[in-house]
Structure formats: C-alpha cells, structure tokens
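Missing here is one protein chain; the remaining ones are kept as they sit in the complex.
Here the chain labels run A, B and C in written order, and each chain numbers its own residues starting at 1.
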Amino acid sequence: MKNKICAIIGAGQGLGQALARRFAKGGYTLALITRSEEGGSAALIAAQEAAPELAHEYYQADATKPKELEDTLKKIILNKGDITTLIYNVRGGYAPNDPLDMSYNDVESILNLEVVGAFAAAKSVLPDMLTKSSGNIIFSSATAAFRGSGTNPLYAIGKFGLRGLSQSLAKAYGKNGVHVTHVRLDCELDVPDVRQWMGDEFEIDKTSNVDDVAETYWWTHEQPKSAWSNEIEIRPYSENWTY
Amino acid sequence: MKNKICAIIGAGQGLGQALARRFAKGGYTLALITRSEEGGSAALIAAQEAAPELAHEYYQADATKPKELEDTLKKIILNKGDITTLIYNVRGGYAPNDPLDMSYNDVESILNLEVVGAFAAAKSVLPDMLTKSSGNIIFSSATAAFRGSGTNPLYAIGKFGLRGLSQSLAKAYGKNGVHVTHVRLDCELDVPDVRQWMGDEFEIDKTSNVDDVAETYWWTHEQPKSAWSNEIEIRPYSENWTY
Amino acid sequence: MKNKICAIIGAGQGLGQALARRFAKGGYTLALITRSEEGGSAALIAAQEAAPELAHEYYQADATKPKELEDTLKKIILNKGDITTLIYNVRGGYAPNDPLDMSYNDVESILNLEVVGAFAAAKSVLPDMLTKSSGNIIFSSATAAFRGSGTNPLYAIGKFGLRGLSQSLAKAYGKNGVHVTHVRLDCELDVPDVRQWMGDEFEIDKTSNVDDVAETYWWTHEQPKSAWSNEIEIRPYSENWTY
Partner (left out) sequence: MKNKICAIIGAGQGLGQALARRFAKGGYTLALITRSEEGGSAALIAAQEAAPELAHEYYQADATKPKELEDTLKKIILNKGDITTLIYNVRGGYAPNDPLDMSYNDVESILNLEVVGAFAAAKSVLPDMLTKSSGNIIFSSATAAFRGSGTNPLYAIGKFGLRGLSQSLAKAYGKNGVHVTHVRLDCELDVPDVRQWMGDEFEIDKTSNVDDVAETYWWTHEQPKSAWSNEIEIRPYSENWTY
C-alpha cells in the first residue's frame, strides 16, 4: 500500500512544525516546503520524531514564485506519490505599516504569496484529487481575512484575497469530493516569533498552543463528507473579544 | 469517580438521537429532554445501545417554559450530578409562512423556544461550570441565524436571537473556561421528518448524515482550551451554494 | 391631495426628534409615538418648527404591547390617512449586565420591544403598502445586531432578532415595492442620555450628530426602487475601529 502524503507549504518553526508532527502522528508521510532550509529543519525533525518509520522530506521553494512552487510539488508527487492533503501555511511579515507607505511591489508581493502561491499549490494537486474524488486542501488564514486594518494593510489585503480563492475552490470542487477549508486563526500563536515580538507583554494564556491548533486541522481533515466545515475559526478561551 | 453528564434538550429522533449515541459512546451518561416521550425514547435507546453500562435517562419538559426547563435540569443535577456538557438542540416547525400571517403569539413562541429556553438551559448549568472553570454549551442552529427569510421568517427570527445569545455567553464566560459553541447546520439532515417533507425529491447525497454531524459536536467539545471554535458550520460536500 | 404621513415609534428626545424634524422638513406630517408624553413633546416641537403648516401629532403607546401599538397605528391611519413611511426607533436601557443576571422576564421584555413590537408596527402598515406597491419601513438598529456582547447581552439579543425580522420582511415584500431598511448605528449619538452617561469622557467628535444621522434615513427613503440599500451602517469619521 502506498503512503498517504501530506504536503505543507510554509512548514516553519511555528505552526508548521506542529502540523508536521500531527499529520505524521496520523500516519502521513510529510513533504515539507519552506523558502529557507533553516525553517524547514524544525518541521522535518518534528515529523521524524512523531513517525520515524516514514520517509518525510524537506523541499526548498519560494511560494511567491508560482512556477517554482508547482515544479516542486510535481517533483514531490513523482518521488513520493499523490498528495492527499495539502496545507498552505504561509504568511507575510509582522511589521505594521501605514497604507501610504506600501510600494506597489509590496502589494504585488503579498498577493503573490497569499493568493497566486496558494492557487499554484492547489492547482498542482487538484487534478489528481478530482480524479480520485477525495483530498483535502487547507489554507491557514487569519481574522485579517475578515476585516481590513489601518496598521497592517498588507496582511489584510493578502488574506482577503486568499479567502476569496478558498471559497471559490470550495464551491467549484466540493461536489467532486475535495474538501477545501479556510482556517481563521483569530489568535496569536505561542511561537518563537511572537514571543520575541511581544517581549515582556507575552502571556502564554493569551496565545494558542500550536499543537492544540494542529488538532483542529487534523479534525477538519477527518470530517466525513456529508458534514464538512469550509471555514473554521480558532481562538484561545482567554480571547479579549475586541469586537 | 463521578459520571460525566451530558444533557440534551431536544433529544428527538433526528439529530438528537445521534448526539445521544455519540456522547454515550464517548463515556457520557445522557440526560435526554424532549417535550414528548415518543421523541425521547429513540434517543434513550440510542444511548443505551452505545453505552449500556451507563444510567441514561429520559425527562419530559417543555423548552418554551423556562421555569419548567430549569426545574428539570435542576432535578437532573440533583439525581445524576453536575452537567458538564449541555446541548440545546430544539427547533420550531418546518411549515413556511408569509410574514404577515404570523400572529404575535407565533413570534413570541419561537422566541421563547429559541432564545428564552436556550437561556434557561444555559443559566441552569453555568454557575456550576463557572465554579469548575470548565464545561461545554453547544447550541444547534442553522443558516437561518445568518440571513432572514421571506418564506420562513419565524425560523430566522428565532435563530438570529439564539446566535446573539450564544455570542454573548461565549464572550462573557469563555475566559472562565466555559466553551460555548453555535453550530450552523447549513444542510438538510437525513432524518425521518426531512424524508417525509421532501418526498420524491429527497436525495441522500444532498443531506447530512446525523452521525456525521454528531462527530463535529463531539470534536468541538474536545477542543483544547487554547484553540476553541465558537461558531462552526456544517454542510454536505454536495452543497449547491445558492450564495 | 392627501398629506404624506410618517409614523415614528420611539420619537424621543434623541434621534427621534431629529428624524421628526427631517421628515417634517421633507413635507411629511408626523405621527409621533412614545411611551411617555415627556419624550414625545420634544419630537413634536421639532416637527412643528420644521413644518408648522402640517398637523403633526403625538400619540402614547407602549411598544412592548403589540396589540396596543397596532391599535394606535390604526387610529393614526383612520385620523390622518395611510402611513407611507414607518420608522421603528426604540431601544432598551443602557445599563450593562452579566448574562447570568438576566431574568427570563428581562429577555422576554427586550424581545417584545425589539422584535414583537417591530413586527406589530410593520404588520399595521404593510397591507396598505402592498396594495399601493410602495412605502418605507426603517428600523433603527446597532452594531449589537451583528455581534453579541458579554456585557450588554440584552441589547444584542434584541437587535439580533430585529435584524432577522428586518431581513425577512425585506425579502418577502421588496418585490412588492416596499423598501425595508435596517440602519446599523455603529456610534454613540450626541444626545442628552449619552452626554449624561459618559460624563467627562464625552467628546463631541467621537459621536454622531442626530441631524446628520437623520439625513441618511431621509436619503435611503428617497432611493429609487431599482437601487435600494437594505442594510446601512453609520459611524463618525473618528471611529476607533476596535475590530
């Protein structure tokens, strides 16, 4: 029997490695894709520790370059077999900025990463999923996909576009048995970047644990096809509910 | 060790009995509440078959009468112990109607059932949950909570109110460790009522299987508290996406 | 030629009197309804100053009593002629409260005011509007209709229900030429109650001027029927955008 393959684009040290661990634990062979090898090695180790018997692998690709990403995914399929679960887990930088300080290139880059790259990933695996009438595509997203931001406009613009893509794919291909899910992370994650960025203000209880978050990815991927969720929200119990 | 108690209000032959089966299978002793004994017996049998060793029980109460519902829940707590999971799974009738044909009493009744009754149920279990900093309250709702209807206005009015209540409880008590969830059933269920109502137009692939739906209730109830969902949607893969 | 009649339920000293002024200025004879005569007299004076030549009148009715409200509206129609614009502009009290402190009667009362009363008002004027294929029904609502509140649950529950009603009426009767609009006041109004309630924290620039708000009511009521808005939001330029 062939291995089940899960490809994660954006398999870094944060949520990426928790997703790698969870899906490895669930019997998947992981294909882990990041832009830099440094980010990917944490996820690779996590997968190997969770399921040492499976041939997890790391691949380097830049998700802002759709052809490069497509070629990498095709190479994975050729080497390891068809991808049955695809997780697109990228995001741009944290730095806030005034909208007027955005360059045209900034806007194009975030749209390339969040929308064109997400489409390239889906396009690379969908034909096979349609043939088999099964498969999961999960997009990591955020509350920024639901409301614009005067201080982080790039993040909002990208995630809005990603959500439009996700809904369009769900509506087009759900009936063919492909489960497309948009996960709204309405939370700060307990990851190294956030700890560093928040400094003394970091409170673990105000953040979501990445392994806890990964449980929900696993669960939605397990939903029977008569009862799917297409958009899922996640937040800690301590949510301050600013709205 | 004391038993874990799950109370289901609206534990009828449809989704109610599937929820009873799922939570019994998960180790819960079920307290099943319906207006008529006939509806409740199917759910009771489902629970007994799934976990015959547990002392599941059926109770009669009218959810449109908040005091009667509260008294019943207090009796359950006295007899069986604290309720750790409460599922409010009622709904009004299917019959469509023109808004102008609604009587004032029709509107009051649906609001009593969907909002006041839901509040009475929550109010009966919350103080104990707050003391323990844990517990689950799950409301069965529908797409009608998200958009009004020119042909089923009563259903929409009730579910809108229920959603307002659910969000308010989630925002008030989440930080105390109580997980409040609103489940939007964006689907017809494969239940006897729907089969009868749709007649020849019934297609099993266009409906959600109640046991499949119950899996999601179980799952959200299992979510670790750093990564909760507060509103969940469910629909079959075959969803026609009229919007 | 018969006068155009505009009935305002909740025609108090705040937005109510500004609406009375604006519609009187636009040529309407005002029928002003409040629970207490004190509230209504400010609106009556505003209408009389704006259009002294028209026979504006004040009526007393309790909007939580649907039959009483219906009888009052029927009396207005008998005395003054058909109501072509109806504005339902009521709201409950400001006092915040913990959801668990709500009595069943509190919940029923707010639903009576916001939903059953709104329905009684609409039901009293709709048959005539349907006959004439024209007419406007405008509901004053709030951001509370869009998201629950852990600290003002009654307000949210009522406004959610009102929005469900408003959408249902719009969908049922728009095609008959009746324009139903839900106005989301995403703002504090510059009215005596708010000035008193906020005390030293009151800043005029953070609030909406009631005459400015009334302009939007007037405008939506003027929209040609090929291009209607059914839900409108209003906020000051200074909005802090907590979400």
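Here is the rule we use: a residue touches a chain if its C-beta (ideal position, glycine included) is under 8 Å from a C-beta of that chain, and two chains touch if they have at least 3 such contacts.
Keep in mind the model is a prediction, meaning the values are calculated, not measured.
Enquirer: Would you mind spotting which of C:41, C:151 or C:223 touches the chain that isn't drawn?
Expert: Answering carefully, the residue with contact to the hidden chain is C:223.
Enquirer: Of B:4, B:25 or B:147, which residue touches the hidden chain?
Expert: Only one of B:4, B:25 or B:147 touches the chain omitted from view, namely B:147.
Enquirer: Looking beyond the chains shown, say which of A:80, A:159 or A:221 touches the absent one.
Expert: A:159
Enquirer: Name every residue on subunit C in touch with the hidden partner chain.
Expert: 171, 174-175, 177, 179, 187, 190, 205, 207-209, 212-213, 215-216, 219, 223-239, 241
Enquirer: Counting contacts across the full complex, list the positions on subunit A that touch the omitted chain.
Expert: Within subunit A, the residues touching the omitted chain are 66-67, 98-100, 102, 104, 107-108, 111-112, 115-116, 119-120, 122-123, 126-127, 144-145, 147-151, 153, 156-161, 163-173.
Enquirer: What residues on subunit B make contact with the chain left out of this view?
Expert: Interface with the chain not displayed, on the subunit B side: 147, 150, 241-243.
FYI, only the chains that are shown with their structure count from here on.
Enquirer: Between subunit B and subunit C, two copies of one chain sequence, what rotation angle (nearest 5 degrees) aligns their Cα atoms?
Expert: To map subunit B onto subunit C, rotate by about 180 degrees.
Enquirer: Between subunit A and subunit B, two touching copies, which fits better, same or different residues at the interface, with half of the numbers shared as the threshold?
Expert: Mostly same residues: over half of the interface numbers shared.
Enquirer: Need the CA-centroid distance for the pair subunit A / subunit C, whole Å please.
Expert: 45
Enquirer: In whole angstrom, how far does the Cα centroid of subunit A sit from the Cα centroid of subunit B?
Expert: 32
Enquirer: Two-or-more-chain contact residues of subunit B, please, as numbers and ranges.
Expert: Each of 171 in subunit B touches at least two other chains.
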